[in-house]
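For this view, one protein chain was removed and the others were kept in their places.
For clarity, chains are labelled A and B in written order, and residue numbers in each chain start from 1.
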Amino acid sequence: MLGGAGVAGALSACGNSLTTADNSGDGRRSIKVGLVIPQAGVYTALGIDMKRGWDLWLERHGGKFGDYTVTTVTADEGETPQTGVPAVQKLLQSDQVDVLVGIVSSATALGVKDMVSAAKKLLIVSNAGAGSITGPGRSPYIWRTSFTNAQVAGAMGRYLSTTDIKTAYAIAPDYAAGAEAIEGFTKEFTRGGGTVVGQDKPPFGKTQDYQPYLSRIQASRAQATFCFFGGAESVAFVKQYAQFGLSAKIPIYASGFLTEGGVLAAQGDAALGVKSALHYTSELDNRANNEFRNAYQARYDAVPNCYAVATWDAAAVLHRALKSPIALDGDSLVTALSSLGPIEDSPRGAWSFDGQSPQQEFYLRTVERHGSSLVNAVTGQLGRFGQST
Amino acid sequence: MSAVPAGLGYARVSLRSGALAAAIAVTLVAAPFYLAPYATTTLTRMLVFGLFAASLDLLVGLIGLPSLGHAAYLGIGAYTAGWLALHGLTSPLALLLAASASALAGLGAGWISVRSSGIFFLILTLAIGEIAEQIAQSWTAVTGGSNGLYGIPAATVGPLTASDVASLYYYVLGGFGVGMAMLWSVSASPLGAALRGIRDNKTRMRALGYESTRYELFAFVLAAAVAGFAGGLLAAQQRLVTPSDLGFTTSALALFAVVIGGSGRLWAACLGAALIIGVRDVAGLTVNGHGPLLLGLLFIAAVYLMPHGIAGLPRRRK
Partner (left out) sequence: MPEWVPVAMTATINGLAIGLLLFVSAVGLTLIFGMMDVLNLAHGGLFLIGAYLVAESPTWTTFAVGLAAATTIGAVAGGALSLATAPLARRPHLDQALLTLGIALVIAEVLSALYGDDVRPANPPPGLDGAVPILGHQYPTYRLAVIGVGVVLALVFYWMVERTKLGALFRASVADRDMVAAIGIDVRFVRVGVLVVGSALAAVAGFLGGPIYNARPGLDSTILVLALVVVVIGGLGSVRGVLLASLLVGQIESTGRALLPSLASFLLFGALAVTIAVKPKGLLR
């Protein structure tokens, strides 16, 4: 065993990728990107949105970042790090990709930190929202184009404290992201003079029926409910909130994921009037978003959402970083990303990196019916938030 | 519960199987020299899961107690080793402490569980496993909650560090050897014979003066300890421990690895585990999210085509 460990040192060099071959000469440069998205399990729908954002950017830009022709290798992240970590490992060791993009689960994003750092490869997280991914103790090679959980919730908390609402009930699933959301909301809401009169954390992934919590919310006599839910849980929560007659009495103010993407249509009229904070909505009226939305709808017959935009923007920042030819190792790419400045032409509006995670404008969105479909209409601007605000 | 007839159990090691074992050992030791890095990584993962499945086979195959919560002990070991490594203890001592922590937990859970049997044992162990997962989710100060323990430093043996693909492989292979040797020595001993006797005819063994519950508890604790040891290797291999490591899916995959391999034979459990990891992490990653479908088809095919598991194939062909 000990002797073997000695031999191993000599072999370890095999783990590093050798991609410089094509990239030394004239214009025939290429870059290999590993796209890590859930293709099975509960987050599959998010994975589809992310892949669409990625594919659409490449389609509309000739499949190139700068002069580099892009090859994409997709790997299934699954639901948990048990599948997500091997997926990243495969892309790094077997496919020898230059850059990694994607990742929905924060546990997976945090779990691959050492692996990515050891390989000195750039990872652009385009969904996972745990603060610590780009917070203290971060890897210099892990950047993010999405959001942090506390950032989104904090935007809602600060806004709510400026309204007539002084008491709120906070509810989020019992896992790390839910805790970060409640914390982020509470911090900003109480700073502005509000009081969180009660909070609940229903078991994550094991709660189908919110009735016990809805009764508690009503009994608390709070003026508003703050919540953070996504996917199937957001559909169950919003529909049951309406079925139990709460939406008429205690309005919902949420982290925007509650009504973002495919879940909104599933919630149906139960979602009408729900207010939420997010850094994107398909209804944003700016030139970049109008073009993006039209192209997206034409290509996929679907309305784009923040998950597609974050992965679209991951492609956009890589394009900017590779404007002038550089080496594709993590250090060179990180240096290029550090000097990008504001990204003006994103569908979400202009944003920039605050450290390694976006500083961006947040919008107040209200669910309205436009024709036959429901949309998150823009009903206010909440100001710019960085990851550290 | 076992598909293997009595008499074809663990104890008989013929010359031929001895030679086969030696050949396998050589193949395993040489693996990093002829395998690509990712294949070595996958093999490392197979070894960890294989040892874990073999520890479960001690319960399922040897004494006839099918557990659906065995991942709890893998997880407790992994969290213990991961926590110790994060606090500075990266030596193999952490593996022993991981095994001890799991043994202790197994003593408590086993004391409750071994009074039931069959499907009730199955579901009771499932419940205890779910509770363990919930504790891992909730006890954030120690376990890191749903994000788990990450940034675990590499394991060390004396001055050597198991940080790159090959050295990590050898570290895990060494641990695998130790764990398997331990399981083997128990199953080949008179104690193992007594355990098999209880599996085949509990009443008769009771009449002979064997207190079956005590033996079952012993097997449970031992299986938990080896699972915890495997958990320690898991922490070193993944450098990450999350609640899903002790969740239901992990338990179920291990149980079905034992069944597919052919319960009652430790090496068969390892093969079953290798097959499942292979399907999930090699084939599954490249079929656009149809990994679960592959697993489902594998399960169905295994039941009809390999009624005695992989272990039963050679006999059938004769």
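Simple rule for what comes next: contacts are C-beta pairs under 8 Å (C-beta built on N, C-alpha and C of every residue); 3 or more make two chains touch, one makes a residue touch a chain.
Predicted model only: the values in this text are computed from it and were never measured.
Considering the whole complex, the hidden chain is in touch with A, B. From the set A:T69, A:T167, A:T195 or A:Q218, the residue in touch with the chain omitted from the display is A:Q218, counting the whole complex.
For the chain left out of this panel, the touching residue among B:I123, B:V142, B:A181 or B:L208 is B:I123. Checked against the full complex, the candidates B:L255, B:I277 or B:I310 give a single residue touching the omitted chain, namely B:L255.
Within the full complex, the residue among A:V235, A:V309 or A:L328 touching the omitted chain is A:V235.
The hidden chain makes contact, of the residues A:V42, A:V73 or A:A295, with A:V42. Residues of subunit B in contact with the chain left out of this view: 1-3, 60, 66, 112, 115-120, 123-124, 126-128, 130-131, 134, 137-138, 248, 252, 255-256, 259-260, 263, 290, 292-293, 295-300, 302-304, 307.
Although one chain is not displayed, its contacts with subunit A can still be listed: residues 41-42, 44-45, 48, 174, 200-203, 206-209, 211-213, 215-216, 218-219, 231-232, 235-236, 239, 243-246, 262-263, 265-268.
Operating definition for what follows: only the chains that are shown with their structure count from here on.
Chain geometry summary: the mean Cα position of subunit A and that of subunit B are 36 Å apart.
Interface residues of subunit A facing subunit B in the complex, by the touch rule stated above, are 1-2, 4-9, 11-12, 14-15, 38-40, 44, 47, 74-76, 78-83, 85-87, 89-90, 93-94, 106-107, 110-111, 113-115, 118, 130, 132, 137, 174-177, 179, 203-204.
Subunit B meets subunit A in the complex at residues 29, 32-33, 36-39, 41-42, 45, 134, 137-138, 140, 145-148, 150-152, 157-158, 160-171, 173-174, 177, 238-240, 242, 244-245, 247, 249-250, 280-281, 284-286, 288-292.
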